[in-house]
Every structure is written in structure tokens, then in C-alpha cells.
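A single protein chain has been removed from this complex, and every other one stays in its place.
We call the chains A, B and C, going by the order they appear; numbering starts again at 1 in every chain.
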Amino acid sequence: MPADKTTSMAEAISRIDPGSTVAAGLALEHAIPFAAGHELARQGIGDLTLVGPISDVLFDQLVGAGVASRVRAAWAGNVSAGSGYNFRRAVEGGDLSVENHSNFSVALALQAAALGVPYLPTRSLLGSDIAEEPQFRVTEDPFEGQRIVQVPAIAPDWAFVHVQRAAPTGDAHLWGNTGVTYQAVRAAEHVLVTTEEVVDLDVIKSDPSRTRITREQVDAVVEAPFGAHPSPVAGRYNRDNEYFLAYADATRDADGFDAWADEWVYGVNGREEYREKVERDLSVQEPTTAAEVTYGK
Amino acid sequence: MPADKTTSMAEAISRIDPGSTVAAGLALEHAIPFAAGHELARQGIGDLTLVGPISDVLFDQLVGAGVASRVRAAWAGNVSAGSGYNFRRAVEGGDLSVENHSNFSVALALQAAALGVPYLPTRSLLGSDIAEEPQFRVTEDPFEGQRIVQVPAIAPDWAFVHVQRAAPTGDAHLWGNTGVTYQAVRAAEHVLVTTEEVVDLDVIKSDPSRTRITREQVDAVVEAPFGAHPSPVAGRYNRDNEYFLAYADATRDADGFDAWADEWVYGVNGREEYREKVERDLSVQEPTTAAEVTYGK
Amino acid sequence: MASEADGTGGAGGYTAREMMVSAAAREIEDGDTAFVGMRLPLIAFQVAVSTHAPNAMSVFESGVVRDDPADGFLHTMCDLPNLDRAVSTTGMLDVMGRLARGDIDVGFLGGAEIDRYGNLNTTRVHAGDREIRLPGSGGACDIACMSDRTVILMAHEPRRFVERVEYVTSPGHGEGGDWREEQSVPGGGPSALVTSKATFGFDDGELYLRTVHPGEDADAVAADFPWDLRTREDVTGDPVGETAEPTDEALSLVREFDPDGFWTDD
Partner (left out) sequence: MASEADGTGGAGGYTAREMMVSAAAREIEDGDTAFVGMRLPLIAFQVAVSTHAPNAMSVFESGVVRDDPADGFLHTMCDLPNLDRAVSTTGMLDVMGRLARGDIDVGFLGGAEIDRYGNLNTTRVHAGDREIRLPGSGGACDIACMSDRTVILMAHEPRRFVERVEYVTSPGHGEGGDWREEQSVPGGGPSALVTSKATFGFDDGELYLRTVHPGEDADAVAADFPWDLRTREDVTGDPVGETAEPTDEALSLVREFDPDGFWTDD
């Protein structure tokens, strides 16, 4: 029997050392692992480096909670509302160091680690000040003699991924857009899968072409229904747009953020209690079903 | 209305210029586009460069048919039986030039083209004589100071891909293992999709996470049921093992290949006639159905 | 998707942002593959594909590929209506690979600051001595570097127009002329800027005023720029024109895609 990796959110998050590099928000605005992020804040696991292309407001929340000292990302803010106020305050106050990327350079940095190479080349970034950031190296490509940017690998200690269904083994199905999820899973030393539903391995094996996260890559599986709220999860629930706007309104100053976090993070003891606080029904009302696919022999 | 790209195999293949670089056999032993390959032979489109990791016997057949002058591949033979006799004869007779690769270097070369970069680095090949082949460049990586191999991009003129279902637009679903299919589709200038079945675009759109070949990448869609025989297609038909063994037995000398090709390639006017010649029932007898997936809002 | 055009595109009766969407939609040609990101460009794509560009495709850095408008309002590119019945929901390397290969015809960009050569800054600005941190590039730098052409949308606010941006998040034409080629920047760079008062083209890499929106004055628009702004007259000999108003069909579509005016109210 393969190992059963299911555990509680609190136990899974307790495995993360302060000072770790954590990649999250990997499917961009889709399926952001907010439940896992909030548990990081509750446990106060500090000095984290956060990696991701954008994270909608997840990184802003972790910065506000004081657990992040560094962000390596392409963008940090609030997609609906623009600014992430905690992020701005922390950078402007000198409390947060930022490594500036583009989305593609984050993807390539993770893919480099996933392919076991020190860097990947790209012709993006050329001509921008991002290319001049210290982590990159602009050079001449030896085949065609054109300028090229070498993007160094980022191998996170942990990647957090939220999926629709996973087996206790860690084998998982994720659908809808995936952003840099698979690159991060392969790049990371450890992977936490939070899932709307834990299913039998047979369900996963019924459609192996949908499985791109497999057990050797996964350390822990946590059943966390509604675990991506307020971000959307394909086939499950819609984005809670009002929540993002209310978050922006509430967090324009530091006290506002603290009050918000007292209510939504520290004031709940887990995702069930959190869920009860969200009064809107976001569940998918008009499901469309994927056309049948068979395997067999 | 998006363009309808369906056409006949003969018309699609007639678009290919002699001297072209054609990538095929991209899912390795799975879903090899034999029907398209045989039409290349029938039309005698010559001086081709063939690109792929392995192709089971497809490349051997095209070499035997005299339409290939160069192979850029990791392996060429007969997976069940070992040798590809036409390939051996042509190389030993000086009629075929070979660029030696590993499977991974083929994948990286295609991925480089797919990412619009002149090369990708790898730590594979190091210490092998493959790394010393003239197309590669062994150098020191500027970040960690270790030796690394730079694999130059391969951008084929055409990629041939066989799938289970495609819309007339070119948007397609392929399942089962995919090898380097998606890399090649993105690397190639033109893509020919041969499909077990042409379906409504609605079928494709019902499961967008299964769509990784999209219309902008596709030039022609040809309905070719049984088009991968004797290779297997997930959910459709099994590998015709006896056929591969019979091919090996029949093609040990050049005359034998000619007789084989007269029967199976030149002696049939298309895939329907070919199919009638195959007496074995290879169809999937014990289908397993993928677990349900929904989208919606 | 049915339009309710009545044939009369009356002056006024639309917001400046609706005007921007309408002008941006016209920058998408039929058959284009467009990298549209979010907000106004996303709506512009939806208008274009519903009107003059039925064969246009949209790709989003999150991995979404669509050939038609989403059936529902979108706060973000990943809202479920944008995923549902998409052509493909895949990953970033897949869609950014298309950009890197040169397969994206037009990309849309915004910015906090733009300079004379269309370089954009969304990373950090100064307000007096205070440095203000902005969200950053997201995919903008990649779109700016690698699209065949880009179209920039910005609110028309003089503080956004600067001689030289403080940080080049998204390169335009750099220092003008053949700068992109000299720097090996692969894509073609900005072809248009659409603000809430005017539209602009680029000549030899430099911004010039092309049209002003109805009711706007060309001289007043030019005065919002801290350099001597060139105009269409300087470039082609034709005087600065008036931006075509949104058609009723376009307006009706904008209001279908953004029924509460979340993005398109001023």
C-alpha cells in the first residue's frame, strides 16, 4: 500500500520551517491556496520568502501578517482593486525585499529547477529594467549571436497547490488553467496539496492524462473544501469578487489590516469556521460536463 | 465562423515541400501517424529530414521508401524486433545522414524552438559521445560553474500529430502518454492533425484542460480512423504486435521491403483500403471511463 | 451576443472608458491572436470578436485561450465564466511560449507612467521624495517585449506622461528609432496609445497625437505632455483627426460584458 499522506492543515503547515521559500498562487487568479496561507499566518511561521507570478491578495495578506521577509514575484497587489496595501507599506517602509520578475521569468525560473539546470534562456525582458535586476544575466547567445537573458533557477522549499481532487497518495487532478503550477511542483523540494475532496486512487487512475501531480512529488494532502476562497475553483465555486473589494477597502492602513485579519484569519480556528462566515453562495450553478474519455485495452 | 481546416490526407500531404523537415512519432510508441507517413511515401515527397525521439518503424519505412535524406533522432529501429533494416542499410550505405540525439535532447531541442530561444541547457549527455556531436555545445554554466550542454533549437517545417478527436478548427484532444507532442506542435511552422474522429467544437470546449493543441498552431485536420495502426491509440485500438514482427521479418533485405511496401503502402489507395487488409480486431474490448469533470459557473 | 444597434451613434451618451474600449477594440484585426490580460483590453477583445473580428483569438497569461466572449462578467481572467467553454485552459509556459515564438499579433498594456518612446513603468514611482511601490510587471514586460505589436491603454492624466520613465517595466521603443532591433528586443513594440482623451501612434519609435476624442482639444491634449509632442500633421501631413465614436453595437456589447460599469464607468 502506498503511503497515506492525508493530514490536517495545522499539522501540514507545522512542518514548514521559518525562513523557508514557499511558492503559491501558481495558477494565478485561479485556485489560490488561501486556506494554507492563512494557517501559515496563524502559526506565525516567519521570515518566509514568497515565490509566485502574482498571487492576487495572498502575498499581501502574508506580508501584512508579518511572516514574509522577501517576495520573488512579478506582481503583488489586488487584481480587482489594484493596490495591495500591506505590500506597498512593507516595501516603502523597508520591511520587505523584492526580487522583481515578469510572469514569464518566474515560470522559467521554476522550470529551470524542474529540469535540473541552473538557468533557462529567454528573449523576454530584453530592454527592460527587469533584465538589469541582479539575479539575471544578459549575455550573447552562442548560436545566433543575439542578446539573451539567462534566468536562474528558483527551487522553492515548498509549493502549495490547491486542486479539485487528490488521492491519499498525493496523486491529483487539477483542471481549469494551471499557470505555473506544474513547474513549481517539480521545482519544489516539498509539495503541499490542498484539495476540495480526497478521492480513491481509482478515481485518479481512471484518467491518468489528467494527473500531472504524482505522489513522489507530494509530501502532504489536506482536504480543504472551499480552501481557495475567495479565488475561484473550476467546477466548484466562483470568485468572491465582493470579498476582494472589501479587503481592499478594509486594509488601506495597517490597523485596518489587523482588524481584517483578526476577523478572517486569527478569529477562525480553521476552514470550516471560515466557511460559515462567508454568506454568499458561490457554488457553480450551471455546470458543464466534460465529454467522455475512455482508456482500456 | 473560424476556418474549417478539414481536408483529405492526399491534399494535406501535397502541401509539404520536398526538402522539408518533418517531426513525427512524437508520442513515442503511442499514436504514431503512420497514415500520414504512408501518404508521404506514396506522393514521393523526397529529401525529407525526419525529426523525432524514436518513431518505432515509421522512420524506417520512410527511409526505405527513399523520401528521407536525413534523420535527427535518438533512436531508429523496430521496438518489438530491434533493428530497422532500411535505416541500417541506408546509414551503412552512406545514403542517410544521421544527427545523433538522446530522447531528452530531442525534447529540449523542440522545446527551445517552442519557447523562441536558440538553445536550452541540460546536464544530460555529459560524458557521452553524443555530447560531442557537432550540433551541441559543451560549456560552463555561468551561475554554478559546472559543465553544461547547450542543445540548439529544432523548428520543424511540419509536425504530424495523431489524436483521438479534433474539431474542424484544429482544436484537439489527445490522451494517453504524449511524449514530445506538445513541444513539437509549438516548435513547428505547420501542423498536420490526423484524427480518429472529427467532432464538433463544442465537444472540445466541454473540456478545455484537455486541449493543448489549438487552432492557431494547426494547418490541416484529416479524419483518419485507424490512422496510427499498427501503433496503439488510447481508448481506441491496441498495438498490432504481430504486424511489427512481420515487418521485421519481411524487410531484412531491400527487395523484401519493396515487396512489403508494394503491398501495404503503394498497393492501397488510402487508409480505408489499408484497414480492410488488417484482419485482426485490435479495438479496445475493456474500456475504462474517465471520472467525471465539470466546469461551469 | 446580439447587438441592439439602432444606427445612430450619438455624441455623448458614453463614458470615457467606453470610448477607450471601443478604440482599443478597433486595434484588434480579424484573425489576430491577442494577448489581452484583463480589464478594458479584455472587454475590448470581447467587443472585437463579437463585431469585426470574429476569428480573433484571445490568450491570457494564466493559461486560458478563448475564441468568444465569456458568458458572464469578469473581474479577472480566471473567473469561471472565462474558463467555462474556453478553447483551452492550459499553463503559462504554453501561452507565453506562443508569445516567445512570435505568434501573438497584438498585446495590450497599461501603465502608471509612459514616456516619449512608449516605455511603461508599473514598478515604482516617486511622489515628491516619497517612493511609491506599484504592483510590478505581471506579464506586461513579456507582452511588451515579444508581441508583434502592442496597444497601450491609460487614463489621460498629465502626471502619467513623463520624459523618461523611472523604471522600464515594459519596454516600448526605448530611445526611439531602431532601438529595439539594436537591443535584440524581439517584438515590434507599441503601435498605439489610447487614453481617455485621445489616440496616439508611434513614428520612428516616438509617440505622436493621432486623434482626439469628440469634445477634446488637440492643443490642450498636447499640453499635457512635458515635451513638445509631435502630431499626425508632423508625421503624415494630415491634421489630427477625431476619434470615431463607439458604435451603438459596440456600446451595447460593452454594457453586456460589464453590466454594472465596474470597469467602464468613469
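Simple rule for what comes next: a contact is a pair of C-beta atoms (placed from the backbone, for glycine too) under 8 Å apart; a residue touches a chain by one contact, two chains touch by 3 or more.
Owing to the predicted nature of the structure, the values given are computational and were not obtained by experimental measurement.
In the full complex, the chain left out of view touches A, B.
Considering the whole complex, the residue from B:Q183, B:S206, B:T251 or B:T294 that touches the absent chain is B:Q183.
Within the whole complex, the absent chain has one touching residue among B:Q111, B:T169 or B:T251, and that is B:Q111. Screening A:R15, A:K205 or A:R275 for touch with the missing chain picks out A:K205. Although one chain is not shown, part of subunit B still touches it, namely residues 27-30, 53-54, 56, 73-77, 79-80, 82-84, 87-88, 91-92, 98, 100-105, 107-108, 111, 122-130, 146-148, 175-183, 231-232, 234, 238-239, 241, 244, 284, 288. Listed for subunit A, the residues touching the missing chain in the whole complex are 1-3, 113-117, 171, 182, 186, 204-206, 208-209, 211-212, 214-216, 295-297.
Operating definition for what follows: only the chains that are shown with their structure count from here on.
When chain centres are set by their Cα atoms, the one at the greatest distance from subunit B is C. Chain geometry summary: the mean Cα position of subunit A and that of subunit C are 28 Å apart. Taking each chain's centre as the average of its CA atoms, subunit A and subunit B sit 36 Å apart. In whole angstrom, the spacing between the mean C-alpha positions of subunit B and subunit C is 40. For subunit B, residues that reach two or more other chains under the stated contact definition are 115-117, 204, 206, 209, 295-297.
Counting partners per residue, subunit C has 64, 79-80, 83-85, 89-90, 93, 99-100, 146, 186 as the residues that reach two or more other chains.
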